[in-house]
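Each remark here refers to the structure printed beneath this line.
Excluded from the complex is one protein chain; the other protein chains are retained at their positions.
== subunit A ==
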Amino acid sequence: MSSVTANVLYQRRRRTNFTWFYFLFPSIAIMLVFFIYPILLTFLYSFTNLALTGEAAKELKFIGFDNYVHMWEDPTVRISIWNTLVFLMGSAVIGQQVLGFIIALLMKHKNRTFRRVIGTVVLAGWVTPEIVCALCLYSFFGDEGTLNMILEFFGISAVTWLYTVPMLTIILANIWHGTAFSMLVFQAALDDVPNEIEEAAVVDGASRWQILYRIVLPYIKQTITTNAMLVTLQTLGVFGLIYAMTGGGPGTSTTTLPIFMYNQAFVNYQLGYGTAISLLLLIMGVVLSLFYIRSVKE
C-alpha cells in the first residue's frame, strides 16, 4: 500500500468525530464521581449541619455561614492553623528543603561508594510507608527509646520527647520521611549547573560561599520555588504520620488541620463542621497548586 493511502487512513481515523470522547470517558467519569464531585460537596456540606448522630443526622439543613462563624470563634481552629503552619514551615519548607539541599550539595564530587551509602539510607526513609515511619520514629523518640539511650550514654538525662516537644518530634519524623525527595530534586538541579561557570568564578578568586550565593543558588532558583511548593503540598495532607505518633496530642499541641478535621468529623460526628475545616485545607491546597502550576509553566 502506498504511503498516500496510509496517510488518508490516518487522517480519517484521527478526525473521526467524537472518538476522543470514548477514550476519555472512563477516566473523566471516574474523576468526576470520586474526585471532582467530592470537591463540590465540600463547598456544599460546609454550609450544612450534616452530622452522623443526634437530631441533625435526621434532617440535613442549610445553616448558612454558621460553621464558619463557629470556626472563627473556635480557639482550636486557630491553634490547628498555627500548628499546621509550624509543621509546614519546620518540616517542609525549611527542614526537608534545607537538609535535602545540604545533602545534595555536600554529595557532589564525593566518593561514589560513600554517596551511594548515604543516598540509600536517606532514600530508605522516603520509600518506607508512613505508618512504618511513624513506628520507627515513635520508638526512636520514646521514653526508653534509642535517642534517650544515646543521651544517657553521654551522661545527659532522658527527655520525654513525645510529651515535652511533640511538635519537634513530628517535624523531625516528617523530615526523616520526606527529605529524600528534595535531595533527588536538588541533585538533579545541581548537576545542571555548568561546571564552566563555577570554574570561571574560582579563577576570578571567588570563595566557596560566594560561589554558592552568587552562582549556584540563583541558577537553581526556579527549582527551589517549585520544590518548595511540591513539598508543602505533600506535607499539607500528612495525617497518618502525626496520627500514629501523637494522635494530635498531648492536648492539641500537634493537632494540625487534617487531624482536627478528622476529630470533628469522625470523633465528634460533626461532618458539616469537619467539612468546613477541610475546605480551609482545600483552599490552601488550591492556592499552592495554582502557584505550582505557574512555576512549572514558566
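One rule holds in what follows: a residue touches a chain if its C-beta (ideal position, glycine included) is under 8 Å from a C-beta of that chain, and two chains touch if they have at least 3 such contacts; residues count from 1.
The rule we apply is simple: contacts and distances are computed from a predicted model.
Given the options "Extracellular solute-binding protein", "Carbohydrate ABC transporter permease", "Sigma-70 family RNA polymerase sigma factor" or "Indolepyruvate oxidoreductase subunit IorB", say which is the protein name UniProt records for the missing chain.
The UniProt record for the chain left out of view names it "Carbohydrate ABC transporter permease".
For the chain not shown, which residue from A:Asn49, A:Asn174 or A:Thr275 touches it across the whole complex?
A:Thr275
Pick from A:Ile156, A:Ala188, A:Val202 or A:Leu217: which residue touches the chain that isn't shown?
A:Ala188
Tell me which residue among A:Val77, A:Val122 or A:Val216 touches the hidden chain in the full complex.
Residue touching the absent chain, from the options given: A:Val122.
Considering the complete complex, identify which of A:Asn83, A:Gln96, A:Asn227 or A:Thr255 is in touch with the unshown chain.
A:Asn227
So that we can see where the missing chain sits, which residues of subunit A does it touch?
Within subunit A, the residues touching the omitted chain are 1, 5-7, 9-10, 13-14, 19-20, 23-24, 26-28, 30-31, 33-35, 37-39, 41-42, 45, 50, 99, 102-103, 106-107, 110, 114, 117-118, 121-125, 127-132, 134-137, 139-140, 142-149, 176, 179, 184-185, 187-188, 191, 208, 223, 226-227, 229-230, 233-234, 236-240, 243-244, 258, 261, 265-266, 271, 274-275, 278-279, 281-282, 285-286, 288-290, 292-293, 296-297.
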